[in-house]
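So that we are looking at the same thing, I have put the structure below in structure tokens.
Removed from the display is one protein chain of the complex; every other protein chain stays in position.
Our next item is chain A:
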Amino acid sequence: MATSRPIPEHLLPLSAVLGPEVDVATLEKLHALSRGDVTAAINHYFEGTYLTAAIPAPPPGPRPGSIASSPSRQRQLPSRNAADLTLDDLETPQAADSPNQKKRKVHDSFFPKFLGELTIVAYALGGMVKVKAGDQVRFERSKPNPQLQLGRKRGAGSGSASSGWGGRAMKENNVVRFTTMAGFEIGRLQVDTSRWVSKVMDYGLAEFQGTIILAPPILCTGAEIVLTMKCYLTAAAFKALGGNSSAFTGKSKAMANDRLETVHELDLKYRKYAINVLFRELALTPVATNSPAGPRDVNVELFSSTPEESSVANGDEDEEEKEPEVSDKELDVLYEKAQQHGREFEPMDAPLSMTYTLKPYQQQALAWMYYKECSQSKDEHQTLHPLWEEYEFKTEDGQDIRSDDPKRYYFNPYSSELSLEFPTSDSLCRGGILADEMGLGKTIETLSLVHTNKFDRSTLDTPEQAFARLSTSNTAPRRLSPTTLIICPMSLLSQWRDEAVNSSDGSLGVEVYYGSSRDWTDETLIQRDAPDVLITSYGTVMSEYASLIGGQDSSKPTDLEDVRTQNKWKKGSALFNVEFHRVVLDEAHQIKGRNTKTAKACYAIDAARRWVLTGTPIQNKLEDLFSLVHFLRSEPWSNFSFWRTFITIPFESKDKDKAMKVVTSVLEPLVLRRTKSTKDEYGRPIISLPERVIDIEYLEFSEPENDIYQALFKDGKTKFNHYCRAGTVLRHYASIFQLLMRMRQVCDHPFLVVGAHKDKETESLKDGPIHLDELMAKFSGEGEGQESFGASVLQGLKTGAVAECPVCLEDMDGGVLLPCMHAACRGCVVDFLQAQDDAGKQGECPICRQGPITEDDLIEYTTSEVKSEVKSEVSDVVAGNILGGQQGGGSERVIQIRRNNFKSSSKLDALMRHLNRIRKEEPRTKSVVFSQFTGMLDLAEGVLERDGFQFLRLDGTHSQASREKTLQFFKDPDHPALVILISLRAGGVGLNLTAASRVYMLDPWWNYAVESQAIDRVHRIGQVRPVVVKRFIIQGSVEEKILAIQGRKNALASGLGMTKAESQGARMEDLQEIFS
């Protein structure tokens, strides 16, 4: 034995150089002086400086220096006496979302703070050491100084030792040994224990003190030793997770896109694991939680057994497409809480400046919204942040308790943060998600808020002051604007403007910021006479944002700040240069994709009060909701990695319930949602809409239609079966969809598919109406007798004498003129000509037998009353020629005449049957006709014209101005157009079509929700008549199968989401069914 003491491992290199005669104490001192640098230590020794030099504080004291082998470790594991730490020392600049924001002085000697104790079994390594019960032991990591990063405090002098954790491939070392107080090794902890204890020690989260309870008298290798471990939290454990918080703040976008786990993230994961197990092993239970999940089951680990495994599991996180959809049932659960909301608020009346009377539930919404905007600062009762748990410090015998010491501490098992400060769930977000179902009046509710909570304009400059200030000083203008910015889809601009204007007694300034009417600059927006409400479209916001950001990397939100300062005076950036009083996103699911330009543009709008209006906050993914929360800037949920960690990932894995509960807790304070079926406190429905009847009307193909359909179907079936056998169905998805599409189109009208006919058709449509006067001229040029008869017939038409059809003996509506100027119902004549043809005879006039004639010789005419004053307006919107002479009383008889060679279809016939009947029975009832094929709408125009209907049309090709005009006409009860044709896609959102009470769905869509939404455009608040909906379905066709698929919901549905692997099986089934 060369020395009286074994040389600790970390001193071995030094000892090897200096020789055995240098004693351990000297080696220790050298080591400490040189901060672990062997070369420096050797220099110290040979220069003799070590004899006089002071050892840098804190002195390692009597402990063997292994733990203190690097300065950074010394700081992390201070001895109980190293009382030089306050939280302030340790605090790095804090992120806004870190709950322990306020700094608080804790007494110097507060740490390490006793946390709890546990009993463990360890085993001896064998050796000369004798221990007995009651002996204190010291724990140490066997491999000194694994290269760890904790926050940004990386030991400067430890670069050479960067072996341990750099690569995960290396088998990591978990060994924890324990020694006598004098440093003699006794044994090591069992693997289970040391796995987490080692991490706790490595991260400096806690210190351990051991006491031997039971030990065999002779320690042979492997002998069991029973120990108690007392655990003390270090100040370092309470340090804000520096790197962590930065990951959770503004730069989260970059993080979110970068799925690779950084070393830092890995650290976090280990730390999380260690501290959670520590709490579990110490059997600590929270005294309070606010978790919606109730007390956390401490036995459930947040990570699958070891961090290694869990990191692998999370390592291959897929793109978000993989995120499972939220089922309807789950949505119901989510909304349940949000629906309770609002009831606890006393209804609040809108101010007098609002001309509308609010319904009770709308008053409640106003109260809730007003509360969300105003009272949050006054909120006295703070609630514990749902992710945090409150614990009480245990007292250890013999420890002095200072009265000002914290008694409680807070632990976030999700982020592994510890705090002494009360973490509140209070978010700075003023605003929320108004998710009332469509038709309940979100617009009105929002406007009532605008009326109620106005900006105090006296603080703003008048234009004169602004001018004065501009010309006299260079100080940056204040950017506060009194304006409420409303962003909505283009089609709703006018609706918002009208509602806003109508809602007000004139005191509300309402302006539209769209297209060429964008004459608001950031300067005018902050003046006293800025409008109260400025309405703009998503497109405008997006394009302004794009031009503002320009070539810059738009993924970095921080850049905007720079851009703002640079472009302060640049025109065209008004929206982004001011802080609005309030911003409202209507139909906010438009921004559900958080990486879309539109979403980013909306995020960048600055406003103190932020609202989101949508009937469907979650369309199918939980992340839909994230984007809204992010827009609201509701911390901490607005942070993507936070969201992902606590919601997305648990939802993807087994922990669905937990995720749902967390989401509920996110939603609860933010969302107000009522549906049409929501009941008030007396159990009455809050809103009673008139009855709505949805009928499916089954139709049959005509024979030629059936022939075409069957041909297509057979072709499709053959191809499909071929793909099936070849196993390439999924590869040919597009072509199968093409087939399906054509089958569906034939159900509407064969012309949609049969190209040749279509050309002829459009040609004949162009042919258009024939001028009555031309006809009269033609007839007057012929024989004497004919002239008088033809002229008298036409004169009869002009005077409006309704003739009886000579065949069916009924009033002729939609009659035809034969070349001999005899008139009859179109149907009667066509039937007769058909019968003649069947009998092998030439067509002739049923009345005078003049012939031969064919269907193409027929001339259609229709008559209808039109008020003369609207005629001129109509003409440029409504297709069709309107002519005719004046008839008394401001009303004139309009006669439309056109050639008859238009082929109808079963669907169109059914439609016209209904429309004609309605026109006869209830002449003022308006109808909406939906189809997903604009070609079908073209054809419908044809039959409508034929039967003398005036109509309007709305599809994707219309400009905003013409959409506006169209909707206005439709709303006008005096407007002659009773029918509006709308493409299902264009009419899906926002439109208010309550002027109508009849809806005709010409074709079914894969997902019934889309149809239902369209129907709700008519059956929404404001509707006073019962709504009758007819859905036309061709019997025995693909349409019937679509109905069945709609019923099953899983479906090809979800809007052709063709990339989702998991639904492919279901879709195969659907296809097989269709082609069966």
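The rule is short, and it goes like this: a contact is a pair of C-beta atoms (placed from the backbone, for glycine too) under 8 Å apart; a residue touches a chain by one contact, two chains touch by 3 or more; residues count from 1.
Quick note on the criterion: contacts and distances are computed from a predicted model.
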Candidate names "Sm-like protein LSM2", "G-patch domain-containing protein", "DNA-directed RNA polymerase subunit beta" or "E2 ubiquitin-conjugating enzyme"; UniProt protein name, chain not shown: "E2 ubiquitin-conjugating enzyme"
Checked against the full complex, the residue among A:P650, A:P750, A:P846 or A:P976 that touches the missing chain is A:P846
Of A:L18, A:A546, A:M741 or A:V807, the residue that touches the missing chain is A:V807
Mind listing the chain A residues that contact the chain we can't see here? 806-810, 824, 828, 831-832, 835, 841, 846-847, 849
